[in-house]
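Note that one protein chain of the assembly has been removed; the remaining protein chains are unaltered in position.
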Amino acid sequence: MVPLSYYVILSAIVFVIGLAGVLIRRNIVIILLSIELMLNAANINFVAFSHYAETIVGQVFVFFVMTVAAAEVTVGLAIVIALYRRRATLNVEELTLLKW
Amino acid sequence: MITALAWSIPALPLAGALVNGLGGLFGFTWLRRVSHFVAVGASGLAFAGALMLFLRLSAGAPPITLTLYQWIFGAGLHVHVGLLIDQLTAIMLMVITGVGSLIHLYSVGYMHDDPGYPRFFTYLNLFMFSMLVLVMADNYLLFFVGWEGVGLCSYLLIAFWYEKTSAAQAGTKAFVVNRIGDAGFLLGVFFIFTSFGSLDYATVLPRAGELTTAAATAITLLLLVGAVGKSAQLPLYTWLPDAMEGPTPVSALIHAATMVTAGVYMVVRNHALYAMAPFSMETVAVIGGVTAIFAASIGLVQYDIKRVLAYSTVSQLGYMFMAAGLGAYAAAIFHLMTHAFFKALLFLAAGSVIHALGGEQDIRKMGGLWSKIPVTAWTFLIGTIAIAGIPPLAGFWSKDEILNAALSGGHPILWLLGLTAACMTAFYMFRLFFLTFKGPSRLTHEAEHHLHESPLVMTGPLMALAVLSVIGGALAGYPSEAGWIHHFLAPVVGAHAEEEAAGGSALFGVAASIIVALLGLTIAWVMYLLRPGLAEAGLARFTQAHRLLLNKYWVDELYDLLVVNPTKALGRVWDWFDATVIDGAVNGVGRGTGRCAALSTWIETHIIYGSLNLTGYANHIMARLLRLVQSGLVHHYAAIFLVGLFLLANLLWWLNHADPGGDGLVVWNQAASFINSLRRGGGS
Partner (left out) sequence: MIPQASMITSADLTAVLPELIISVGACLLLLVDLVLPKPARDWLAYLSLVILAAAGAATLQLATAQAEAFGGLFILDPYSSYFKLLLYLATGLTILLSIRYIQIERIHLGEYYAFLLFSTSGLMMMVSSGDLITIFLGLELASVSLYILAGLNRHELRPIEASAKYFVLGSLSAAIFLYGMSLLFGATGTTHLSTAAAALAHGQGDPVLVMAMIFLLVGFGFKVAVVPFHMWTPDVYEGAPTSVTAYMSVAVKAATFAVFLRVFLEVFGSIKPQWTGWLIGLSVATMVLGNLAAIVQQNIKRMLAYSSIAHAGYAMIGLIVGGELGTMSLMLYMAIYVLMNLGAFGVVILMRRAGVMGEQISDLSGLAKEHPAAALAMLIFMFSLAGIPPTAGFVAKFYLFMAAVDAGLVWLAVAGVLLSAVSAYYYLRVVMVMYMKEPAGPIELAWSPSAVAALVIVVAATVIIGLYPAPLVGYTQDAILHLSNLR
């Protein structure tokens, strides 16, 4: 059986990758993807803990998270499209109209 | 009956303010014709009410306590909206409503042509209300409400002629400086709450003896910070001279007779607490003594008629603080009262001069007004003699008691400070008088044309206050140290320090204070009337000292340099930092330079494609990140990276140090041991 720690380490790595992606990528779509990565890192944790703690709750939580993430991405992409229409760019660097 | 009477005293000015204020809000045009009736009527009726309570108390009736409703409660604290009217409050009530009503009346003439006439009376009544709440409150919190309220009204009234930028700035300055003091006061209130579990005077003050010296010192010093701000003592006095930008009746009412004395009232009210803290008492006395001479010295050379009076007020308040610090509470309140008479008189008379000259305040452009505006001149002279401490006018009695308290209380240095300040007072007041009313006329042609005596509605209050300045001192304070006011206040402040004054030293003290007063008068007479060239010659000789005084020791500039500018700069720095950090957070690493862009691309490809081997790359990436941190732009948002890294490092550290025998968190111990084995296996 795969030890729990493997999952936990994997989840930590995925989380950090997502975080780094958010911090260093400039394309807002990739930032969205990175955030998805972070959410999925949490999902890995939930499923793994759920399995080892022998309770179903964590896996139920994952379903909720997946649904919410889908909704969030939908809204996010809508915002991205609206943004692109107005600015013709997806580069967050150029979002400097509001005084930084 | 008595309940209704007591509540009506603060309620009447409030009602007046509401009528005038709401009328103004709805833009009623008839308001201009009636607003003074409302305002003067409200304060006059309040005076009548105060007089009835005062007579009751002086006939020997017990203090009145009244409770309206519970205001703030919880955690064992119960604060009510309630009144306490004892002898101390009664005297304050008489001063506030009496002098206040006269000043209201005077304002009818003074502000007659002002477009903001109803607004002025709204603020003035609101001020009366706040001041009455302040002195009638039966607990610290309600007191604080009045305390903040008077500060607020003072702000509104200083900035009344906000068309002048200086007026608006002076208002803001007064408010902010006061807020600093108020913060200290509020902290003192919190300490009182922790020490006694109550904020009622009736509970706290009798139990003051339970305090340790340290606690009492902390509380009283914090309260003192508030008093120093409100009463314009060193080091928070700078707002008061600037406050002269307000209309003159305001200067008379708020910045001479009532609000600025709130600090003195507060110290006297809390004398039981101060008695427990000898150090605080010393501090009060020293602040008072030093302020007295400091402000008086600045007053020596000022040319603005109202500014001279303002510095004089600061200086006189210093006397009151000195008295309170020496334990001569009755003397402090006595001086508060006489000062209210003669300083209100002086300000109103100065206002009458300004009015007569069409707005001129510079005494270098006055002179020779004695016969032109006789009532103003005579009353101003009476005020001058009273404040200079020449018997038998009011100022002599109260100031002499204070100086005597210093001398007989074993504080010769304070006594000398007070005596010197008294000499200066006599000098600058007679200088003011001679330059304004005597000598050749230096009026501009325009002012000459405008010159006229004020109407009766203005001279009436002047004459009333002049009478009070003449007889008020002797009536209340004779015989010295055992006068009526001492007996009246004895139930509140105790009768101590009354009999201490030995006859010999008292006589010596009296003689000294009369001599210095006459000395000051004589110098002023010689310099400004007898040999007018002497003043210029003196200036030429002591240019440096003169400039120091004229620039008020550069204290304002110092405060700007030390406090105001750094605070603003800090705000700006943070604003900038904020902007740049958030910039970085979203924008990412590669902003601007191609090098950074390339570097981030490099990292990103290696992260994405090498993610499975990430652990192996850890050191590599760390190094890269560190290089990034040093590469210029990135340092702006490095904070975020570092926080993240720090957290993760913490995770590792914690896992390594987790207690394996912990309580059932098997899952995590497993993880910890795994990471440990990984580390060991990796062979760092």
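Of note:
Chains here go by letter, A and B, matching the order in which they are written, and residues are numbered from 1 within each.
The rule is simple: a contact is a pair of C-beta atoms (placed from the backbone, for glycine too) under 8 Å apart; a residue touches a chain by one contact, two chains touch by 3 or more.
Predicted model only: the values in this text are computed from it and were never measured.
Shown chains touched by the undisplayed chain in the intact complex: A, B.
Residue-wise, the contact with the chain that is not shown comes from B:T172, picked out of B:T172, B:T203, B:T420 or B:T522. Checked against the full complex, the candidates B:L12, B:L102, B:M131 or B:A159 give a single residue touching the omitted chain, namely B:A159.
The chain that is not drawn here is touched, among residues B:L5, B:I180, B:A202 or B:A447, by B:I180.
Taking the complete complex into account, B:G149 is the one of B:G149, B:G325, B:G367 or B:G418 that touches the chain left out.
Where subunit A meets the chain that is not shown, the touching residues are 8, 11, 15, 18, 22, 28, 31-32, 35, 38-39, 41-43, 45-46, 49-50, 53, 55-58, 60-61, 64-65, 68, 71-72, 75-76, 78-80, 82-83, 85-87, 92, 95, 97-100. Think of the hidden chain as still there; on subunit B it touches residues 24-25, 27, 69-75, 77, 141, 144-145, 148-149, 152, 155-156, 159, 162-163, 167-168, 171-172, 175-176, 179-180, 182-183, 186-187, 190-191, 193-194, 567-568, 570-572, 574-575, 578, 581-582, 585-586, 639, 643, 647, 650-651, 654-655, 657-658, 662-663, 665, 667-668, 672.
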